[in-house]
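Every protein chain but one is kept in place in this view of the complex.
Up next, subunit A:
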Amino acid sequence: MIFECLVLLIAWSVLLLPVTAAVFVLLSRFSLFHPIQWISECTSLLTASSTIFSLVVLCGVVLITGLFNLEFYTLVPSIPCSRMALLGTVLHPRQCVHSLVYCTMGMLVMWCASVTIGGRYSTLGIPCRQSESGEVVTCLNEYHLFLLLAGAFMGYSHSFLGVVQNMYYVSFQPIQQYKYPRFKGCLPMVVKCSVIQSLYSARNFAALYFFFGYAPKTWISSTLHLQIDSSLQPLDSLTGLLDFSLLYHLTISGTFLYFTWYLTVLLFRIYVTEVLKCEGFIVGYMKANDITLVPFFALQDLALLSQHSLSRRLEVFCLSQPGGHPHNWNAISRECLSLLSELTQRLVAHQDAVASNGRVKSQSASSDTRSASLSSSGKDIAETPRLGVPALTAPFTPDVDSPFSSPAIRRLVGQQEPRSPWFGTVQSPHIMRRGPKLWSASTGLNRGFSLSKMFSSNVQLPEASSQALFADSQVHIWALQGLSHLVAASFSEDQFGVVQTTLPNILSCLVVLLEAVDRHFKLPHASSKPARAVCRMGDSTYKTLRFALRAALKTAIYKITTTFGEHLNAVNISTEHRKRLQQFLEFKE
């Protein structure tokens, strides 16, 4: 599935390439006072062999961009919790390769752009006349070099911002849309982002070149034995840089460059998050080569079917033919509840970690026991295959023992990703001693969290630990929606009462999770809202996932309490939980 998606993505990007190239040519050759000459020049240029060659090179660039998207995309963002962790991510070898490739691609695109613009930008060497002897030698064309270096700079900044802004994080939209309307809706945003990013990059690069431009210039000219034409104004001076036409072409080329890349990112996001429309498409996803998507799609499908499809809900509530066991419902509720209780455990562990870190060492005994229990619970999570969300597919495929369960889940809950920069590299005895406590809690967050503690407490990024805790909460939100809709629908649709048996479990699980979430929001920085991003290609949805989770949780409980009403008094749950549910019945939450 994912490779079909990649092929389609690259096909579309390549098809769109001539269009963007034509727009680029039109803009780069723009002249206000000679419109006819402008149009005729552009049409002749578009059919020239050099342009065709440039297009072939650009297709190669698009192909590599698509491959990198496929390799780097993630559904659970990695959130560095301190500046050191961020630095580690940026300097990671994998990221270095990424930056290097993007620098090269940036130079390639800029080379194509400079060839297309033509004129003084077209080649690296130009003939010039030496002032003293008068003979014609090959000189360095600084304009060409300037554009090439700008390409490398933009490539690096794209790669860098990709890490900082989580460019490769793919989020799911709150609503479903078909591919074409979604693409159409997002296109203006992409254009705007690429223009803005290009303007920023052009400004930064001009400043950089002004200060350090001399070094690459002399290096290139000495290695390639090119003279420097002293009669021309050097570009690393103020007057050289204040050339309107140069800055215009730099911005236009930068926009073209960013647009090509952003478009690929956008198309990739659209293709990855697309939901197939046919009934029972989960089976299709089971054949998917990429297992990371399966739990996401299974849960999204659960949320949708519980809301929209009566026939599939009835399938959930039905009993197995010989034996009369509600296998479907049991599988679904078990998986959802284990997901939610795993989140509860994670939250409680985080609260304990925060509380105990603030305390003095005299309580080491108690904290030891706590850490021991933590580590055991963490191991539990890591080793238990029952967490497998793919078993959700039980209603649709008969085999419950899905081969995908454990690796999918490991990536799903973000446990100890082996490519994380700090995994296995930390040798400090201090860390080692604190090991069981630091590493046992389920997510990667405590890693960065405690590391930052070690380096210095004030470099820790605020909110980051909170964001990291809820980084994969989209699945929890879907589980909550699916579960609450199914329970609410069972009030009128469940003929055999299969939901009744699990209702006390569900209610207490939700209430316990609500208490944990409430406590979490009392921690410092947890309830502060992140600043709104102005215009960025990076998706910042993960920053507000904790608020979305809280809202979804409350809505889920309200959905159940309003549907069942006074009948809830007959459900067997503990007194505190009943008190809490009474608040919901009276709409006092």
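Please note the rule applied: a residue touches a chain if its C-beta (ideal position, glycine included) is under 8 Å from a C-beta of that chain, and two chains touch if they have at least 3 such contacts; residues count from 1.
As a working rule, contacts and distances are computed from a predicted model.
Colleague: So one subunit is absent here. Using its UniProt record, which name fits best from "Ribosomal protein S11", "Aladin seven-bladed propeller domain-containing protein", "NADH:ubiquinone oxidoreductase complex assembly factor 8" or "Integrator complex subunit 9"?
Modeller: Listed in its UniProt record, the absent chain's protein name reads "Aladin seven-bladed propeller domain-containing protein".
Colleague: In the full complex, which of A:123, A:177, A:204 or A:356 touches the chain missing from this view?
Modeller: That would be A:177, which touches the missing chain.
Colleague: In the whole complex, not just what's shown, which of A:221, A:351 or A:500 touches the removed chain?
Modeller: A:500
Colleague: Among A:34, A:129, A:225 or A:308, choose the residue that contacts the chain missing from this document, as touch is defined above.
Modeller: A:308
Colleague: Tell me where the left-out chain touches subunit A, residue by residue.
Modeller: Contact residues on subunit A toward the absent chain are 173-178, 181, 184-185, 277, 304, 307-308, 481, 485, 491-492, 500, 529, 532, 541, 544-545, 547-548, 550-552, 554-555, 558-559, 562-565, 567, 570-572, 584, 586-589.
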